[in-house]
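Every protein chain of the complex appears in place save one, which is left out.
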Amino acid sequence: MILQVQLFARVRELIGDECCSLELSTGSTVATIRSALGSRYPQAKDLIARSAVAVNCEFAANERVVDDVDEIAVIPPVSGGGR
Amino acid sequence: MILQVQLFARVRELIGDECCSLELSTGSTVATIRSALGSRYPQAKDLIARSAVAVNCEFAANERVVDDVDEIAVIPPVSGGGR
Amino acid sequence: MIQLTRDPIDHAALTELVRKPGCGAVVTFLGTVRDLTGNEETVALEYEAYPAMAEQMMATIADELRDRWPVAGVALVHRLGRLDVGEVSVAVAVSTPHRPDAFAACRYAIDRLKEVVPIWKKDIGPAGNQEWIHPDASATN
Partner (left out) sequence: MIQLTRDPIDHAALTELVRKPGCGAVVTFLGTVRDLTGNEETVALEYEAYPAMAEQMMATIADELRDRWPVAGVALVHRLGRLDVGEVSVAVAVSTPHRPDAFAACRYAIDRLKEVVPIWKKDIGPAGNQEWIHPDASATN
C-alpha cells in the first residue's frame, strides 16, 4: 500500500517537501513508518526519532497499525505559544 | 485635642456620618480611639472591634500614639474586587 | 498604572499598556459582578473606597510585584460607584518575560488587593435589599 505522510517545520525542511509517499506492506505500523523515513532521509533521522507520529490527528503509539486511508503526519517537538 | 475620624461603608451608615470628632487627651492611642468610638456609638461597637484603624493612610497598631495633625480612619473589613 | 475610577474600565487599554518587547507573557485578571452568590441573587454592587489610602496601597502592591518578579508593566484599576451584573469592578494586568511569573504576579496582586486595599462593596438584591460586605477574617471572599 502507498501511504502519504505529512511533514512540518524542520522535518519538512530537512526532507525538502511537505509530504512524502511510502510504499509499505499491509499491516505496517507507526514503527515501520519511522524506520522507512529514517532510512530514506538519513539527514532527518535524529529529529524523526525525537518526533511523534499522528494518525488521523491523534498521537499514535509505535505499535499502531496503519492503513492507506489513514491521515499520517510526523510531529516534531512542538513549540507553539509566545517566546 | 480634637481628632477627626473618617468613617466608611457600614461603619459610616451605623454612625450616620462620614466623619466624627473625638476630644481626647494628648498621648492618646489608636486603642483610645477605638474605645471612645465604641462608647459613643454602641450600635457600631462590634463592627469597630472587627475593623482596623489607619493613621496617615497606613494600618496602625493599638499602641500607636496619635496627634491632631494625623489623618485617622476606621477601616472595616475590606471587600474590594469582583463578586 | 494605578487608578480608582467611576467610569467603565477599559481593560483592553490596560492590557496594551503593560505589553513590552522584552515580555513574552501578559496576564490580565478581571473581577466582574456575578449574579449569584450561593442562592443569593445580586442585581448590582455599590463600591466605596477610602481613596487616598486605597491608591497608596495599590501602589505598594505594584512595588511588591516589582520586588518579587521581573515585572515590566503592571496596571491596577478599581471601579467605584454602582455596577450592574456583568460589569468589571477590578482589572489587573501584568507583563513579565516568562509566563509562570505573569500568572503568579497577577494572582498575588488581586489577592493582596482584596485583602488590604480599603474598598468595600454593598450588595443590592432584587427586592432592593442592601448589605455591606465585611467578611470575617476567617472567611474566604
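A, B and C label the chains in the order they appear, each numbered from 1.
Convention: a contact is a pair of C-beta atoms (placed from the backbone, for glycine too) under 8 Å apart; a residue touches a chain by one contact, two chains touch by 3 or more.
Remember, predicted model here, so these are calculated numbers, not experimental data.
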For the chain not depicted, the shown chains it touches: A, B, C
Option from C:Asp35, C:Asp63 or C:Glu131 whose C-beta touches the chain left out: C:Asp35
Subunit A, residues in touch with the chain not shown (by the definition above): 6, 8-10, 13, 47, 50, 54, 57-59, 71, 73, 75-83
Touching residues (missing chain, whole complex) on subunit B: 82-83
Absent chain, residues of subunit C that touch it: 11-12, 15, 19-36, 85-86, 97, 99, 102-103, 106-107, 110
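Just so it is clear, only the chains that are shown with their structure count from here on.
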Touch-based graph of the chains, sorted into line, ring, star, complete or other: line
Subunit A and subunit C: spacing of chain centres that average the CA atoms, whole Å: 48
Two or more partner chains touched - positions in subunit C: none
Subunit A residues counted as touching two or more neighbouring chains: none
